[in-house]
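For reference, the structure is listed below as structure tokens.
Yeah, one chain of the complex is gone here, protein chain that is, but the others are all in their spots.
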Amino acid sequence: MKKKTLATVISQKEIAPGIFDMWLKTEIAAEAGAGQFIGVFSPDKSTILPRPISICEVDKAQSAIRLVYRIAGKGTAEFSKSVAGDTLEVLGVLGNGYDLEALQGKTVMLMGGGIGIPPMLELAKELFMQNEKLTAEGKAECKSEIIVVVGYRDAQTFLKEDLEKYGRVVIASEDGSVGTKGNVMNAVAEEGLKADAICSCGPMPMLRAIKKYAEEAGIPAFISLEEHMACGVGACLGCVVKTKEIDHHSHVNNARICTDGPVFLAADVEI
Amino acid sequence: MKKKTLATVISQKEIAPGIFDMWLKTEIAAEAGAGQFIGVFSPDKSTILPRPISICEVDKAQSAIRLVYRIAGKGTAEFSKSVAGDTLEVLGVLGNGYDLEALQGKTVMLMGGGIGIPPMLELAKELFMQNEKLTAEGKAECKSEIIVVVGYRDAQTFLKEDLEKYGRVVIASEDGSVGTKGNVMNAVAEEGLKADAICSCGPMPMLRAIKKYAEEAGIPAFISLEEHMACGVGACLGCVVKTKEIDHHSHVNNARICTDGPVFLAADVEI
Amino acid sequence: MNTQINIAGVTFKNPVTVGSGTFGSGMEYSEFVNLNRLGAVTTKGVANIPWPGNPTPRVTEVYGGMLNAIGLQNPGIDVFCERDLKFLEDYDTKVIVNVCGKSVQDYVDVVERLSDEKRVDLLEINVSCPNVKEGAIAFGQKADALFGITSELKKHAKQPIIMKLSPNVTDITEMARAAEAAGADALSLINTLTGMKIDINRRTFALANKTGGMSGPAIKPIAVRMVYQTAQAVKIPIIGMGGIATAEDAIEFILAGATGVSVGAANFVDPYATIKVIEGIEEYMRKYNVENITDLIGAVH
Partner (left out) sequence: MNTQINIAGVTFKNPVTVGSGTFGSGMEYSEFVNLNRLGAVTTKGVANIPWPGNPTPRVTEVYGGMLNAIGLQNPGIDVFCERDLKFLEDYDTKVIVNVCGKSVQDYVDVVERLSDEKRVDLLEINVSCPNVKEGAIAFGQKADALFGITSELKKHAKQPIIMKLSPNVTDITEMARAAEAAGADALSLINTLTGMKIDINRRTFALANKTGGMSGPAIKPIAVRMVYQTAQAVKIPIIGMGGIATAEDAIEFILAGATGVSVGAANFVDPYATIKVIEGIEEYMRKYNVENITDLIGAVH
């Protein structure tokens, strides 16, 4: 069940210029999974709306959620100042998340660009754990092969070590300082990567490229979309994306990113 | 020179229900004196204006100002949460303050009611120090006799011990739990107090009673007025009081409490 | 203690409803609040046919508030009746259906379609949405046009009608009087104020629609003023709204002359806001020994 509740900052540090890594202790963790997000409220009352931040990692044993986010404005700047012991109001858990079962038995490319990288970590982790579970159950053939392809701006390769725990990590950087010079698609080409499915989060041009690539390759791409939101729970109709087919909620081909998404099959949305 | 600057909270505690006692370290202390005030800004940006708070005590050696204030709304509620080490923006020093020389050689009643009591402390202290200086200079006949008359709501006699360091303290309380039952004027009557001058701060009905009493007794009463303020520096004309004579600034009998006051000779203002 | 109020013959258990468009039809927020506790649910605006709304970005934040330019996206009256009204059948709360259109006939179509719907207690006529280009707002900014559409709808409506007024006018009382004269049963105000935000780094408008309707705590003083002025000008009841986030805000509107109050953008800030407002009003009544909430309506004047 969604709720608004008070979370406690366990730790926070800046892991790259303007990019913060915060662990929050919150009951919301119990229901949180890969591809979902939470709304974080700024302590300053001049900024009133929750900031949608994707979940980077979940530690259910500790009731903790990890957020890795970029300062994008007043709200994020404000709560980036929070330190261990401070409290923050949060709303969640929000959104649909990735369907792990649909990825069983497949080679999956997890493609993250920039601040779209963090949600790939929880996804990699959950796929890795699903693999372990399947092996234990004697269904090793249902395991997914995990290839993580991440695109950075420069040598600030935040979360790289975390990602490497769960699969092969291929890197691209815009300035060429690490891995393939260019973006994630350049890395796929350079490394000759092949996959049966793609999961991705990142800037719109990257998602468009992935949608096109997946269509040509005839494979499904699950992409996580971003849009300005107000309520985060599907009521305000602020964050919509055009869909190919008439959807059951809007009846006007406008799916709500916050509740029908943020993860969509690329073929279903017009981006 | 007035300035807006960052002050550091040295300590803060609640000394009576809803009444807070805060010491601030700030360069403004160097120019601060009895009867003046500073503007304190709330850390929350939904409340934008400075809160005018009268100075309760000044420690120039430590560059510190003591404020004792009541929570009156969102702004004061917000900065009452500040703890040692926190910073607060302040504007000051503001207002004219009391003229200590004018009180030399006189029996002075310092009359404070409720949250008008705090400024009486710095005034008592400065008069006490003036007395010591005059004695040292061999002008003991110019000393002031200090009688502090303070009116509380109940037995929560905040600042009583501090005041007793500088003069005789006579107490009234509305519920009769301490001293004279009633207000400061009741205490004056009951104790048969006489004075050559009055300095006062407190609620408007009390100030009106003091103005009347002083007129009848033929003595000067210096009263400290309060009004909603915006700028605090005399520009916005928000906080005016009607004056008996045409004043040199407004030319329409409207003195500015923040700059022409807050201390006025009662006979000069229409309250 | 009696928190009941009456709007055009309909008794609400308390004065608290929601701003149209901030609460869907209650479905999404029913996960957070017990809808039975609300005085009424006011639904998202519905038109005769589905409307796709505006392109994104549709929402953006401003100091103490937000701008929206949803453009009244809605699935049309048929889906609304089958799905939204059906959903509300399970709840013991009044239902105010917000009606939008681009022409008088559009509004008439919806009003007539709803005339047999038992679940609909009141109709709120949205003639003041700043985000729809085709005409609708014109009804809300010209007194004669407002008079015209109000009297036409009164001929067709089975339920009492509430005219929702735009604050983007020179004289709100002129509009209020026109609506009252045309037979409106109640008024609701204010709709959003037209605002704009520019992203100085990208040098673009923050909203695809350029302008958007401003809501949130920032607009409350303007809303309170208009409710007060309107209460002095007309006899029909007012549902006050515009920046209500707390019980204190709601009471301010009631003291200014509002009979009902709507929690709008505050739902986005705190999904429990409606319940907190209801409980806070009760607390205020206890504190000041107010027996009937109606004693507070317009008590400051």
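Annotations for the structure displayed:
To keep things simple, chains are lettered A, B and C as they appear, and every chain counts its residues starting from 1.
In this text, a residue touches a chain if its C-beta (ideal position, glycine included) is under 8 Å from a C-beta of that chain, and two chains touch if they have at least 3 such contacts.
Note that the structure is predicted; figures quoted are calculated from it, not measured.
Considering the full assembly, C:Q141 is the residue among C:Q141, C:T173 or C:T294 that touches the omitted chain. Residue in contact with the omitted chain (choice from B:V9, B:I71, B:L237 or B:L265): B:L237. Screening C:V169, C:A182, C:I278 or C:I297 against the full complex identifies C:V169 as the residue touching the chain left out. Touching residues on chain B toward the chain that is not drawn are 1-4, 41, 45-50, 73, 75, 91, 227-241, 249-254, 259. Residues 62-65, 67, 141, 168-171, 193-198, 200, 203-205, 210-211, 214, 217-222, 224-225, 228, 243, 248, 251-252, 255-256, 284, 299-300 are the ones on chain C that touch the missing chain.
As a convention for this text, only the chains that are shown with their structure count from here on.
Set against the C-alpha centre of chain C, every other chain centre is closer than that of B. Taking each chain's centre as the mean of its C-alpha atoms, chain A lies 36 Å from chain C.
In terms of their C-alpha centroids, the spacing between chain A and chain B amounts to 57 Å. Shown for chain C are the residues that touch two or more other chains, namely 63-64, 217.
Multi-chain contact residues of chain B, defined as those touching 2 or more other chains: 45-46.
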